[in-house]
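What follows is a single structure, written as structure tokens, with notes after it.
Here the complex is missing a single protein chain, while all its other protein chains stay put.
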Amino acid sequence: MIESRITSEQLKPPAILPYRGLSARQWGMIAFLFSEATFFSTLIMVYIVYIGADAQPGGRGGPTPAGVLSMGLVIFTTICLLSSSATIHFAERALRRGSEASFRLWWAATIVLGIVFLAGTAYEWRELIAHGLTVQRNLFGTTYYTLVGFHGAHVTVGVIVMLILLMLALGRQVTARNPHGVELVSWYWHFVDGVWVVVFTVVYIVGR
Amino acid sequence: MNGPLLLALSEGSPQNLSIFDPVSPPAESIHHLSILVLSITAGIFLVVESILIYSLLRFRRRYVPGTSEPPQVYGSMPIEIAWTAAPALVVFVLTLVIARTEWEVRVDPNNLSPELKDAKALHVRVVGHQWWWEFNYDRYGDEKLDFVTANELHVPASHRAERSERRPVFLTLQSVDVAHSFWVPRLAGKTDLIPGRTNDMWFETEHTGLFVGQCAEYCGTQHANMLLRVYVDSPEEFTRWLTDQKKEARGGDDAELRKGKEVFLAQSCINCHRVRGTSARGTFGPDLTHLMSRDTLGSGVIENDRAGKRLREWIADPQKIKPGCLMPAFGLSESDLDRVTRYLASLE
Partner (left out) sequence: MALAEQTREAPPTWEAVLHEWVATVDHKRIGILYILMAVVFLVVAGIQALLMRWQLIVPRNTFLSPQVFNQMFTMHGTTMVFFMGMPILIGLGNFVVPLQIGARDMAFPRLNALGFWVSLFGGLLVYFSFLTGSAPDFGWFAYAPLTERTFARGPATEFWALGLIVSGIGTITAAVNFIATILGMRAPGMTLWKVPFFTWTILWTAVQILFAIPPLTAGLFLVLFDRQLGTHFFDPHTGGSAYLWQHLFWFFGHPEVYILILPAFGMIAEVIPVFSRKVLFGYEFMAAATMAIVFISLSVWAHHMFCVGMSRKLDLFFAASSLLVSIPTGIKMFNWLATMYGGKLWMASPMLFACGFLSMFLIGGLTGIMLAAAPFNFQLSDSYFVVGHFHWVLIGGTIFATFAGLHYWYPKATGRMLSERVARWQFGLLLIGFILTFGPMHIAGMLGMPRRIYTYDADRGWDLWNQLATIGGLIQAPSYLLFVYNITASLWKGRPAGDNPWDAWTLEWATTSPPPSYNFEEIPTVHSRRPLWDLRHPDDPDWQYE
């Protein structure tokens, strides 16, 4: 026994402080996004490892990032995606303030920006394939389509989920009193945008 | 080990593959390290296990639920610090020893110590195949070599005490298909052969004789039978062996052998096998130029007797002997089988 005994009348446990941390669903979303982060880190590492591998002796040659990646389009789609982080933020704030109409507007804008991004990617891929860059052509194609494709798949999922929420909002099921879904989806969306910043840097700046 | 090699081949006579019986500097350095590590871990084992057993004996008593509890001890900072610091110290010392051994075992072939640099070194490029070994002899001292053999690596014995008599062996390791690993425990630790990479390892031994080992990285169906035989010959014997190996294959002298050769060259054998001096130039399977200079067939899986009895069985149906191996049975007629066997058995 470390301390001497105290008489039982004195034994009042310290008061319990109320829990003020994040909610379970917020922790759940953070944990999920963490798993997504390690998933993308792996793909990004693989991309970095293979930068320039086609030009090595014994490499497959073929289109290079500098040769076929055009910056104009991707800068436009990047601006779209990044500004969608702002619009979703405004949407969430509008909902918290209780102005549901404004929420729906910003929310729809986010969806449109996401779709523009996807359309831009689709157009870019069509051009690249026309330049002869396919997944089979060389390691650049292999890693490029894998990384950008997995990111695009995440954007697609985000757009679909946002469409569902928009539908629910139109049915008055997402309201100022029930903003949790919106909050978590916006976290996901910010995350997907963040991943794009890294992908953009690695693919279009470092690897080009 | 020093007895006649054929004795070692006879059924059941035990081989020695113990890592605690090293005969070459890398294996010896590892052996020293292993003794140190084993002593440290044995010490830890004895201490911890005795505390556990002592506690079990001393404090074991029947607990009746609800009766008085022993004094509760919540922890102690000094004790915790002590048993964090003590293992940390052991880890630190171990790391230093590991560093020293690592640099002894894995020498940099481009930056050798003067003794090794001046030595009459043998350089062999080892290529792993599913499931056999290709040995490309590149250089022995200043002499450039250019022949290929398989599965049985011949190297010269060294004499470490005299600088001029040192004959280390440097292996360059590559693979054409999947990952393999070169492991002859008494000579050195293992080094992997990984497709797309080039690794290296070395050993040097004064002990003549046969040292066995095998592939140590799972490489597919017949991984178990990718056996390795390293013959350490006396320098004179080795030079004689080199001279023989450098020659091209004997032509078919008599009519029977010529016929056998014709059958061999007419069959698909030549797609995979090479016999130097003939039109057989395949590289997918082992080089057969001096097939009968080898003691075993199928990467050590059966004996290669002088009469060619096992050789005939192998050609007839390799799948019976090494199921899953990449050489199929070709369905040769009995007479063709005899002829091919006789021809191959003449390739000494």
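Every chain is named by a letter (A and B) in the order it is written, and numbering of its residues begins at 1.
Just so it is clear, a contact is a pair of C-beta atoms (placed from the backbone, for glycine too) under 8 Å apart; a residue touches a chain by one contact, two chains touch by 3 or more.
Everything numeric here is computed off the predicted structure, so don't read it as measured data.
When you scan B:T149, B:Q214, B:Q245 or B:T289 for touch with the missing chain, the hit is B:Q214.
When the omitted chain is restored, the residue from B:S18, B:S113, B:S234 or B:S268 that touches it is B:S18.
The residue touching the chain not shown here, chosen from B:A224, B:A266 or B:A329, is B:A224.
Contacts to the hidden chain, counted on chain A, fall at residues 1-3, 5-8, 11, 13-14, 16, 18-19, 21-28, 30-32, 34-36, 38-39, 41-43, 46, 49-50, 53-54, 58-60, 135-136, 138-139, 142-143, 146, 150.
Mapped onto chain B, contacts with the missing chain fall at residues 11-20, 26-27, 29-30, 33-34, 37-38, 40-41, 44-45, 48-49, 51-52, 55-56, 59-63, 65-66, 69-76, 79-80, 83-84, 87-88, 91, 94-95, 98-99, 101-106, 173, 177-179, 181, 183, 185, 188-192, 194-197, 199-200, 212-225, 227, 323-324.
As a working rule, only the chains that are shown with their structure count from here on.
Chain A and chain B have CA centres that are 50 Å apart.
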